[in-house]
Structures are given as C-alpha cells and as structure tokens.
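A single protein chain has been omitted from the complex, and every remaining protein chain is retained in its original position.
Labels run A and B following the written order; every chain starts at residue 1.
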Amino acid sequence: MADHTARTQPAETQTAQPAVNLEPYEVFRQEKDGDPMRHGGSVLAPDPTLAVHYARELYGRRQESVRLWVVRRGDIHLLEDPDLLQPPLDRSFKKPGGYVMRQKLEAARERAGQAKPKARER
Amino acid sequence: MTGRSSQDDQVDLSADPDPIAHAGSSQASGADESPTSPADPTADPVTAAALAELLLALADDDLVIGFSDSEWTGIAPILEEDVAMSSLAQDEIGHARAIYELLAALVGSDADRLAYDRPPEAYRHARLLDHARGDWAMTIARRYLFDTAKTVRLEALLGSSDRPLAELVAKIRREEVYHLLHVETWLDRLARTPGEARTRLLAALAVLEPDASSVLAPLAVEPILRGSGILSASSASLLNAWHARVGPTFARLDLPPLPKTVPDPAHARCEHGEPFRWLWGEFTSVRRLDPAATW
Partner (left out) sequence: MTDPLALAPILPEQERRRLRFSDDVPQDERHRNFEAHIVAGGKVEPDDWMPDEYRQEVLRFVEMHANSELMGVLPERDWLLRAPTLKRKLALTAKVQDEVGHAQLLYRVAEDLGKPREAMFDDLLAGKTKFHNVFHYPTRSWADVGIIAWLVDAAAIVAQQALRDSSYGPYARTMRKICWEESVHIMHGRDVVVTLVTGTPAQRAMVQEALDRWWGPLMQMHGPRTPREKDRDLHWRIKAKSSEELRQEFLTIYVPRIRELGLHIPDSELRFDQVAGQWRYTEPDWDELRTVVTNHGPMSQERLAFRRLNREETRWVRETILGSPRVAA
C-alpha cells in the first residue's frame, strides 16, 4: 500500500460531513506470480483507503494473495448483452474449430501418394 | 510453581514473582543460557539480565494490548473492521510470543511459562496499556499512542548489538507499518468528524494522556542497555522522536498537544490496576487449573 493513501486528506471529510455511505468494493486477487487477477468477492467500505485495508483482511490475511485490485463497484462497467457477446450469426472463421480439413488432407495425400506423417515427438 | 487456585482472582503468593532473576537457577529443566560468542553482549550476566528486563517489558506490552484488543473480535463496529482489528491484535500476540521465545532462550524457560505463570504484579507492561478496552475511540486512541511509541522504540533497536533481537525487530517493524496506517486512518476520521466521534476521541485522549509516555519510560537498566549497544538511544531521545511524530499529527487534527512530562520510571510499568487484574484473571484461568498440564 502506498504511503499516500493514508497521508492524503480525504476531500469528503475536509468539511467534516457526518454521514458517509458504505459502498461495495470488488476485490480481485492474484494467487501467485504470473497468475491472472481473479475476482474474490467484495467488501463494504466508506472510501478507497479503508476498502484497501479491508480487502487485505478478507482476501489476504493468510498470505494467500500476492496482489490485490480493489475497485469501487460503481466504477465497473458491465457488458452482458448476448447480442454483443454471443451474436447469432456464424463466426466460426474466428475459431480453430471452424477449419476442418481432414477430408481435404486425405484427398491431398492420396493424390500425392504420401502417407500421413508420424506425430511429432514431444 | 503455582498451587491449585480457584478460577477467580486469587493471586497465589507462592508463585515466583520474578522469573527473570530466578529462572535458570530454580528450574529443573537444566536450562542453560544460549551459547555466547565473544562479541555477544549477553556474555556478561549483568548485561544478560538487563536484556531480559528489556525483553520482558517489550513482550508484556504486546501481550497486554494484544489480549485487550482481541476482545473486539466478534463485536467491532462493522464486520470488515472486526476482521481488521482482530488481525492487529493477533499480530501483537505474535510479536509477544516471538519476544518471549528470545527471552526464554536467554533465561532458560519457555514462552508460555513466561507469558502465563506470573502473578499480576510481576508483569512489566506500560501503564498506558493498563486501561480497560473502552469504546472504539478509546481503543483507537490507545493504539495510536502505543503504535507510534512502539515504532520509535523499534527503530532504536534495529541496530541493536544483540543480533537475534535486531533481526526480530526488523520483522516486527515491517508488520507495524500496516498497524500504523490503519490506526492513523481511524484517528484521522475520529478527529475530523464533528459531534460524537470527535467528542469521544477527546475524552479518550484526556483519560490516556497522563500515561501516554509510559511506553517509552526509561528502564532502570537503561545505562547497561546503552553501554552494551543493545539500545542505541536514550529514553529521552526516544520521547523526543515520538513527540516529533505525534505532535504535528495532533496539531493538524486540532487535538490538544500531549504533555511533554517525563514519565516516572518507578510507576511506568510496575503498578497495575483493576482492569489488568481482571484481564490476568481471565487469561490465566484455564491454565491455572493445572499449569503443569499440556493444553
């Protein structure tokens, strides 16, 4: 945690507003070096400073994480429109499964009088 | 060592009040002091005894604040903060345990015996920690005063001529950074939220202020600790360093400045009131059923 998270005077308390709201902050964690960030869960906190502390407690107190991202839920943009993520028309040309060549390969080998090469040594 | 005692607060006067002086001579476990090298400051028994007193004070401080603050486990203001405060309390007990282990090696005992098997008056924690847990403001105020003082003290021990202590201090200090961040965050919020929050903080500070400097009060053996290089700074300079850190924060938060009175060594660590006696009664209650048993 960078020093400045504690030293910075939180703007919202400079004029000492009494009622602050708790908001959910999503916590993403990296289990070990090289791993992707994975969603762990969420904490309620009044601001990012305490959100980071609480994320460390709920998702890192057992030394189970090497990195945490803590993000205000309200700042996350959601996309789940199936028309955008799973559109109906064919897109097999974007996937390896869209290129089935077995019959063509057999035809080509037969024509060339070649046997199928042995599988490569690992 | 202790006879059968009931679970209430009876102090067994046959208990050894001074395990530091007598451990190693009265224990049948054949405890030897750890092998010493020529450069080892504890080769000299006088220095060793002085180091033992220092370690006892450090460990007792961490033990008592750790036990007190662990009371918040399960009942803190919100669940997230509950987990956080419990971690801080566990860390302190972990620090206490590590220091008792060092002390155990030095005097020929074991950490649990040192932590549990003394009557209340034989504990050497600072008066600041004698107060009951109190409300959230009291806990934060006391933690802030303690953690800032502890940090200053740890920094003075980083270069200690006693290598095991110096190495341990380096690790403890890294954990303390997080403690300080957390309690400063809370001090800030309490101080700057008008109304009940600030009022309670001011009330807590007023209660704790006379004992605030007890954590850095000089031990009687300070000249020996300084002479041997175990401690690199005097209590007076530690207090100055502490005021130099706490002062600006208090000024920024418009809190009454802490008095710069020098703590009285005779009273800083030796007289314990009812809150600690109650705590002692609780934390020794199961153990006193049978101190010889394995739990």
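Here, a residue touches a chain if its C-beta (ideal position, glycine included) is under 8 Å from a C-beta of that chain, and two chains touch if they have at least 3 such contacts.
As the structure is a prediction and not an experimental result, all values here were calculated from the model.
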item: Touch with the omitted chain, as defined above, among B:Glu71, B:Glu121 or B:Glu155; value: B:Glu71
item: Touch residues of subunit A, complete complex, unshown partner; value: 18-24, 40-44, 46, 57-58, 62, 73-74, 78, 80, 82, 86, 88-90, 92
item: Residues belonging to subunit B that touch the chain removed from view; value: 67, 70-71, 73-83, 86-87, 89-90, 93-94, 96-97, 100, 111-112, 115-116, 135-136, 189-190, 193, 195-197, 200, 279, 282-283, 285-287, 289-290, 293-295
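FYI, only the chains that are shown with their structure count from here on.
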item: Subunit A residues within the subunit B interface of the complex; value: 1, 5-6, 10, 13-14, 16, 18, 22, 43-45, 49-50, 53-54, 56-58, 61
item: Touching residues (chain side subunit B, partner subunit A) in the complex; value: 78, 80-81, 83-84, 87, 178, 181-182, 184-185, 188-189, 192-195
